[in-house]
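The other protein chains are all here in position, but one chain of the complex has been omitted.
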Amino acid sequence: MKFSKLTFTAALALALSATNASADLKVGMITTLSGGGAGLGIDVRDGFMLAVEQSGVEGLSVVIEDDQRKPDVAVQLADKLIQSEKVDVLTGIIWSNLAMAVVPSTTAQGKFYLSPNAGPAALAGKGCHANYFNVAWQNDGLHEAAGEYANKAGYSNSFIMAPNYPAGVDALTGYKRMFNGEPAGELFTKIGQNDYAAEIAQIRASDADSVFFFLPGGMGISFLKQYANSGLDLPLIGPAFSFDQGILQAVGEAAVGVKNTSQWNKDIENPANMAFVKSFKEKYDRLPSLYASQGFDTANLLLSAMATADVNDQDAFRTALEAADFESVRGEFAFASNHHPIQNIYVREVIKEGDVFTNKIIETALIAHSDVYAADCSF
Amino acid sequence: MSRERQINIALVIVLLTVPLWAWIKDEPFTLTLCTRMAILALAGVGLNIALGLGGLVSFGHAVFFGLGGYTMGILASHAQTYSPLMESPFLIEGTKSMPIIWLIATAVSALVAFLIGALSLRTSGVYFIMITLAFGQMFYYFAISWPAYGGEDGLSIYVRNGFPGLNTLDPVQYMVLTYALLGIALWFFSRLANSSFGLTLNAARQSPGRVQAVGIRPFKVQLFAIVISAAITGLAGALFADLNRFVSPTMFSWQTSGEIMIFVILGGVGRLFGPVAGAALFVFLEHQLGGLSEFWHIYLGLILLGVVLFARGGIVGTLAESGLKRG
Amino acid sequence: MDKAILQVKDVCKSFAGLRASYNISLELYPGEIHALIGPNGAGKSTLIKQISGELRADSGSVYFGNKNISGLSAAKRAHLGLARTFQISSLAMEDTVLQNVMLGALGSRGNVFRFFGPVLHDKELLDRANDALARVGLDQQAAVCTAELSHGQRRQLEVAVALTLQPKAFVMDEPMAGLGGSGSRQLTSLLDKLREEAPILLVEHDMDAVFALADRISVLVYGEVIATGSVDEIRGNLEVQRAYLGEEQ
Partner (left out) sequence: MSLMLVFEQILNGIQFGVMLFLMAAGLTLVFGVMGLINLAHGSLYMIGAFAAAAVANATGSFLLALAASLGVAAAAGALVEFLVIRRLYNRDHLDQVLATFALILIFSEGTRWLFGSFPLYLDIPDYLKGAVILPGGLQYPLYRLTIILIGLLVAIALYLLIAKTKIGVRIRAGENDREMIAALGVDISKLYTAVFAIGAALAGLAGALVGAVQSVQVGMGEPVLILAFVVIVIGGIGSIKGAFIGALLVGLTEKLGSILLLALLSSFLEPAQAKSIAMMFSSMLIYILMAVVLVVKPSGLYGRRV
């Protein structure tokens, strides 16, 4: 019996034996490539591989696996990549619950993990680990920015809602941490819920002056479409997850004008970003998403560390990662003491460019922001 | 020797040779896959008692798989943080010992199965399928909404639980442990199928009125079958959680119930080695096809469809029957 | 005459206003075969079900021995020694003939909750099962799968299963149904010998068998017993001829 390996090997990895062996590095990417959430995983993968390709570096090979968004599959793949493929670094996971399943045992086995998307509070505070680096955001970050923006916009009683799961609880906690007003109502919805008639009725019955919602993926699409037809016209604020390039086209007009918070947008003006947006469009024939930008940054962080340290010297490699000496597409980027980002978080507005719905940055909500959990973290 | 027995022996040889080869070649991941197969097969052996012998189509066996998993998760997480589960009226502490976890997992599953079974057996046929599904969904949503043990995120355990005298973190040793438990379960199943109880359960499936007419209440027999069945599936759940060092509400989902059912149907309903053959094929396909294409679910679907349409009685059933026809 | 073993007293049952049993009373005495006849839809099967416990009567009672069993489940009644056979064979078709009789033996002994010992090695049960098979003449077929039996053999097997219960009374629902002449004759002679062991309440359409076997006959029409008596009395009863026999001729 032979178990095949789904191996997308970077072109130059074939020349592996010819190059300086000490610089070789093998990355395992576990991400969601099939089923409902595949769009996000595909973006992370494409962003990551674009950076790998552009670097032209020798000795880097990438093994990509599909977790089907199932935690037990993800764990099993992590075992496979570590035990069989003998990878040095793992990355790729989209969802918090999958990250919670994989990350602790990965770092416990002495491997590095670079998170291109999920940032659960548990891994930023007490459960942090020296070998775990988050290149995206701590879960609370975008919600905190939304709370800060609500203050600036003069809202004093937002109706706030999120799905009833840990990331949803984090979202509301994050918003309230920054928000100076008093929530007019607080709701937890069902995971995967697609009909928000009941929630809209409760918003209508409240005396809110604004609505903050965290409903990633399809849930957000459904909510926005239904909200637009409800006759309600309270301003909406949310994190970027419901307004990303991949799903914005499915929301359509209903999203136009909505403010959302993000650490990245395609119009951030720096050379790295402009080059990234251009080359991504050329290669994949679509606009890059937030997730693609995170995948791209993750690969570049890894490449920067690889250039200065050998992964077999863990301490040196960790120091190289901590330096974050790469051109992030989001501009300024550094790691806080818990290996989570210190970065700006912007407010974007959904606009229509020709036929395409997209975002533009309208202001900066938080400057050089880092999360509150760092204090609980000691390696 | 019957044809089915020959198939079973062949299957045992293959399933022992693969890990042996992997162990010699130092392929720890193949061992992990074998462990996974053995645990899923164990869950299937449990379901096969209710489904195969008793004809009770439970679409809610994920409840017991999940309960086993959460028993492990909850006990181990409390042991990990040295915080007792309960202090009054009496002290209950967490544990990292597999035998204790297994005992509690089977007991909890059996108890819940008793309650669910007693209510569900009021119905029959499709209604039975659906009421068991309803109970599954209740547990699923409860697990998601209950914040104490991680909700949707689930619970991680950093180190696998211990078994006296073994290093369970070593893939080979944990695999041997699961193989041993699967072996015991298969032995138990074969004894059960030929026992007084098995005979009665089998008859209750085919003709409940007959069982009643000879003075036995089918309800009692079927309820007991569900309880035993759940206990074994619960044990498998605890092992599965320990394999992944992780539990999540996914273990309670209807897809999990469906998958356990698929192992049994794929392999052969009511056949001793049905769930083993089914789980082995499923794990094998998952890994073979996953490498072929991003859209490998299509192939999986086509293969499953092929088995239903053209290999009635599952793998073991079809092979055994074709042997009969050839004489 | 001795005291009745089985006594049905004023039993009534209706379904959604439709009267299926109306004030039915009848007795089964030791050593007799009591036939219950009547046209289709007369309520014979409904009555049998009320006696065996699959249905509960709306009013009235059923006594077995001296005990009022009206409130007992079918399983309990079987356990007391009331053995019934089914009109439509309800054997475990995938099982062997032996397994089917073993089930009966097991039921009568009680204690099915044994999970380890192979049931087919249980000497006590095996003896009882083989004995029953021998008596109905199926001992050669013990290892055959029930689905492969002929219709007549399945009827014999039904009786064999009932025999393993060591019954105090039989309730048989059309055992001759679908049997040809020779099969019917064979079963008739089997039942003839059985009455010594336990009396039989026999629901039957086959009039030759009824007249050959019955000690007494009750006639059921539209849920009511219109006559009870010896074979000759029933043959001579004008009401019966009009209501029932007449329409058959």
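Think of it as A, B and C in the order they're written, each chain with its own count starting at 1.
The rule is short, and it goes like this: a contact is a pair of C-beta atoms (placed from the backbone, for glycine too) under 8 Å apart; a residue touches a chain by one contact, two chains touch by 3 or more.
On a predicted model such as this, the values are computed, not experimentally measured, just so you know.
Displayed chains that the missing chain touches over the full complex: A, B (touch as defined at the top).
Considering the full assembly, A:I42 is the residue among A:M29, A:I42, A:M100 or A:V347 that touches the omitted chain.
Although one chain is not drawn, the whole complex shows that of B:Q80, B:S97 or B:S124 it is B:S124 that touches it.
In the full complex, subunit A touches the omitted chain through residues 34-36, 38-39, 42, 164, 188, 190, 192, 194-195, 197-198, 201-202, 204-205, 217-219, 221-222, 225-226, 228-232, 246-247, 249-254.
In the full complex, subunit B makes contact with the omitted chain through residues 51, 57, 59, 119-120, 122-127, 129-131, 133-135, 137-138, 141-142, 144-147, 254, 258, 261-262, 265-266, 269, 295-298, 300-305, 307-309, 312.
One rule holds in what follows: only the chains that are shown with their structure count from here on.
Taken chain by chain, the contacts run in an open path, each chain touching the next and the two ends left apart. Chain-level centrality, scored on Cα centres against the all-protein Cα centre, points to B. The centroid of the Cα atoms in subunit A and the matching centroid in subunit B are 36 Å apart. Chain geometry summary: the mean Cα position of subunit B and that of subunit C are 43 Å apart. Between subunit A and subunit C the centroid-to-centroid distance comes to 74 Å (mean Cα coordinates, whole Å).
For subunit B, the set of residues touching two or more other chains is empty. In the complex of the two chains, the subunit C residues touching subunit B come out as 52, 54, 73-76, 78-79, 83-84, 86, 90-95, 99-100, 102-104, 106-108, 110-120, 122, 161, 164-165. Note for the complex: subunit A touches subunit B at residues 1, 3-6, 33-35, 65-66, 70-72, 75-76, 79-80, 83-84, 96-97, 100-101, 104-105, 108, 120, 122, 164-167, 169, 190-191.
The touching residues of subunit B, counted against subunit A in their complex, run 18, 27-30, 32-33, 36, 141, 144-145, 147, 150-154, 156, 158-159, 171, 240, 244-246, 248, 250-251, 284, 287-288, 290-292, 294-297.
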